[in-house]
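Before we start, here is the structure in question, set down as structure tokens.
Apart from one protein chain that is not included, each protein chain of the complex appears where it belongs.
In order of appearance the chains are A and B, and numbering begins at 1 in each one.
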Amino acid sequence: MLSAVAKAYVVIAVVVSAFTLAYLNPLNLVSGGGGDHFGGTLLVTTVIGALAFAVVTSLRPVVDTDLEPPTPADAPPPSLRPVDSPYPATGASAFPLLAAVGLTLVGVAAATGAPAFYLAVAVLLLAGAGWLSQAFSEHPLVTARLSDRVSRRTISPFTYPVLAVLLGAVVALSISRVYLTLTETAAIVVSAMVATILFLGCLVLASGRNVSHRLTAGLAGMALVSVVGAGAASAARGERTIEYHGEAAITEQDVRAEGIQFDKTELVLTEGKIRFTFENEDPKGTYHNIGIYSEKEGGEPFVAILPIDGGGAKSTLIDTGVVGLEAGTSYWFRCDFHPGMVGTVQVHQAPPEEEHGSGSESSEKKSEKKPEKKVEKH
Amino acid sequence: MTMTEARPAEGATSSSPATPPSPVGQAVVDSADHKVLGLVLIGASLLLFLVLRAVGSALGAEMISAGGQVVGDNSRRFYSLYETGIILLWVAPVWMGLATHLLPLQIGSSRLAFPRVQALAVWTHLAGAALFLAGHVIDPPPGIGLTGREPFQAPLGGINDGTNLILAAFLLLGLATLLAAGNLLTTALTLRTEGMSLGRMPLFTWGVVAGAAGSLLATPVFLASSLLLYLDLHFGGSNLFADSRGADLVWQKGLWLYGRPEALLLLVPALGAACDIVATAVRRPLSAPPPPPVPHGLKAKLPPLPGLVTPLAGHVLAVGALFAAATFSLLAWVQDRQTIDAVILPTATIPTALFAAAAGVLVLLWLTTLREGSVRPTLALGFTAAAILVAAAAGLNALVAGLAGVEGSELGQGMIELVTVGVPTLLAFGALHHWAKKLFGAPLSGPAGALALLSSLGGTLAIGIGQSIAGYAGVEAHAREAHGDARVGFAIAQVGHVLLLLAGILIALDVARVMAARRGGDTAPADLTDGVTLEWAAPSPPPPENFTELPEVRSAAPLADLAAAKAAGPAGAGRSASKSASKSASKSARKKG
Partner (left out) sequence: MTVAAPLALPPAAQVLERTRSRNAAVVATALYGLAALALTAALIGAYTAFRSGVSPWPPAGVKKENYFGTLLLAASGMLMLTAEWMVWAVIHDIRRQTAQASGLAAFLLLAMLNGVLFTIDEADFGAATHAYGAIFYAFMVVAVLTQLAALAAVVVGLARTAGRQISPTEPQLARVVAIVLQVAALTWVMVWGALYAGSR
């Protein structure tokens, strides 16, 4: 049985159907042909939607569909009455905001690339899990005791191990940044100092003296902040020149083109020998190449891999030196056939013997647009 | 093994059900209170209105300067930001914010159906707005946004970061609209207070219901088209902009702002609000015109057709008109390629003209109601009258342009400013004044409001007429410079931009003043003579649970019924009060049993 509102939706469905038929003109009753199918599909969807609304607004006891419930003739005049037991309002929750942050990161990932997308997924999963668990815990059947039991069995066992791993990772990463910046002598001095401090700390703890928790926590916090701060400062300063002994290893760099884009938006190269392996996964007939230039558009060329056809073809380039590229300067790599395929190039410092060698070569090879490189096709 | 747990004593805390914490004192960022969320959205929309009007003023100054001196090479960026933003970041969210705040109050509910989903919708909308703005600031977009008749040319070098952000913003804004529409519609369908059947809902709520139902069908089309656009452009393609009919259709029906139903659908809640403003001004429901005179002999033979033979309730007619308007706006999809070449938008199709007819029925109802009742003049009524004037000007303009066979498409932009932007803007300002006590806790300033009314009316008319003059002079839309009569037209339009900016500043400052004064936490009791619908039974501002007492709902104007009952005599009212109290008490006892 349809409610009055549902009947109104049915009328709407009939009106829209009439317009749809007139628009599509299936029997060619109106000269000029029929309308497009996109519009027709949308109109048919509207008809179905109106009918669906009619069904929804007729569901009982979900929706009160009485248009005018009769007022008894002997009913007293209307009056103000207190609201019957105000319902507790929905509790505060930061998870909708967190979910919106996650969605924002998805949008930002559209411009910046994959790392932001993975972060967005993590944030959205966290928001979703938190939101659902909060809604679950607000059910009247969930008592404080049950919440505590669930928390002790499912969340607590993981809390400390996860925090410990995260803390360890942060400390290790920070210390590694510091050691990558310091020279050999400085690294020895710093290691000795850290070892001494650790030894003294353990000595105090092992002596059995009463050390206040606040003092311990404060010192540990200061130490953590110092280590992380030093690591951040070192990372900002950059790595020291790493001395190589013997011949420098060949750096491998793989790049793939698929779907009219490269699989990387940034190349990290080291001055010295490098082996590019470039693969074209687009269909046959779609040519790609890689060229390293000084600008995003135009600019001076430095390295070029010859164009290859699609269908899984590979091209390997062995360069005797990354010609003319200077550490700390921005470069771009791009496909000369498709202007949308671009990315950035970062170059790290080369070992001293390689620096000298590549410097003398750069002046000869810089002027060449198509470098005379050994190109091997597999 | 059987494990039973003893039922604890009343009031025991260790095993008592976990109740959600009180919403009093919630910070804005984690609030689930619909009133807080509505204010956040209204406040953000007002700020963005000021930004967008400033951008529009810069564009106007560009047209009257000696070409290319104000915005220079950024004209594409400014056009995209202004024309797309004024709909997506002002008109849509301000009405979404008003609906979020007021709909539960109007139906006598303590909250929305899903408060946290609404919070997600609000924050997602703000995130989309931020990405939209950031995208325009970072890089120039490839075209003039979603308001160009033709799809914008896919850039040769692939899209820049800014365009990626703008495309992502479209998806977020569409998602927010969808979430809010479903939530508001569900609230209206399921959380009405006792006695409030669907037929007794206030007309603003009906407008929101009709608009939300339409949005649930129209917004997915926008989302689908935005997804296609994103997938194509982000990966370096240009297939959606190739010279093909398919590409044209996807653009025209799925993305082009003036070819989509939303161009007119956003007017439906605004028309509903105007209905409530008029009803409040006369303190009774809307009146319908009397049925036409039918000869007595014929009348006896006809069935009792409402509206023809028997009087039709104005409320019912208004609901029908609102739904008709929403339906006809959805029929924007019937327009074909030829239509987007038409000069006058959005009145270029039969369904759009039918929308105007439905709106005309509502205007007729308002005028009939105002003529028959004793009117309490308010600023909100003034803004409604201004909206009617602007709509009439647009209709006259369309008639003149049609007879004159105008060719310049700037005329279409003028019509957009009048109908799609101007009318809902004026009604939004009117709604802010009308419901100020419930929104902000205290009425807005009368003198500032009057100044804002004159400024916004003058500004809207100036922009519409100015751009129309340029259209009559043969100027194409989004031109870079103008000469002669067209330049005069753009000068008038520029005055309009400045006046609207001034109106926005006045409203925004007034709202800020009232909100700052409210921080004392004072709550005024409800004044039942303020209006006829349930929101006026809440204190000002409403507490977290919205109502402490409610009148019985027996019609579409429960407070008017209450006032009539009180006027009937104190003895009758006292007897009824005690009967209601005992009826309520026995009902509670039955529920607890």
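The criterion applied here is as follows: a contact is a pair of C-beta atoms (placed from the backbone, for glycine too) under 8 Å apart; a residue touches a chain by one contact, two chains touch by 3 or more.
Keep in mind it's a predicted model, so treat the numbers as computed, not measured.
S.K.: Of the residues B:41, B:96 or B:113, which one touches the chain left out of the display?
M.R.: B:113
S.K.: Tell me which residue among B:108, B:141, B:162 or B:182 touches the hidden chain in the full complex.
M.R.: B:182
S.K.: Just name the one of B:72, B:246 or B:446 that touches the chain not displayed here.
M.R.: That would be B:246, which touches the missing chain.
S.K.: Kindly state which of the options B:93, B:151, B:195 or B:254 is in contact with the chain not pictured.
M.R.: Missing-chain contact among the listed residues: B:254.
S.K.: Out of B:61, B:130, B:191 or B:454, point to the residue that touches the absent chain in the complete complex.
M.R.: B:191
S.K.: In terms of residues, what is the contact footprint of the unshown chain on chain B?
M.R.: Residues in contact with the chain left out: 1-5, 7-8, 12, 15-17, 113-114, 117, 178, 182-183, 185-187, 189-191, 216-217, 219-221, 223-225, 227-228, 231-240, 242, 244-247, 249-250, 253-254, 588, 591-592.
S.K.: Touching the missing chain, which residues of chain A?
M.R.: 36-42, 44-45, 49, 52, 56, 59, 61-63, 84-88, 128, 132, 136, 139-143, 145, 258-261, 282-283
The rule is short, and it goes like this: only the chains that are shown with their structure count from here on.
S.K.: Could you work out how far the Cα centre of chain A sits from that of chain B, in whole Å?
M.R.: So the centre of chain A lies 35 Å away from the centre of chain B.
S.K.: Chain A touches which residues of chain B in the complex?
M.R.: The contact residues of chain B facing chain A are 13-23, 26-27, 29-33, 110-111, 115-117, 119-120, 123-124, 126-128, 130-131, 156-159, 161-162, 164-165, 167-169, 171-172, 175, 189-190, 192, 195, 197-200, 213, 216-217, 221, 230, 234-237, 245-246, 249-250, 253-254, 320, 323, 327, 330-331, 333-336, 351, 537, 544-545, 547-554, 558, 561-562, 564-565, 568, 572-573, 575-577, 579-581, 584, 587-588.
S.K.: Residue numbers of chain A touching chain B in their complex, please.
M.R.: That would be residues 3-5, 8, 12, 15-16, 19, 22-23, 35-36, 38-39, 42-43, 45-46, 49, 53, 56-57, 62-69, 71, 75-97, 99-101, 103-104, 106-108, 110-112, 131, 137-138, 140-145, 147, 259-261, 297, 338-342 of chain A.
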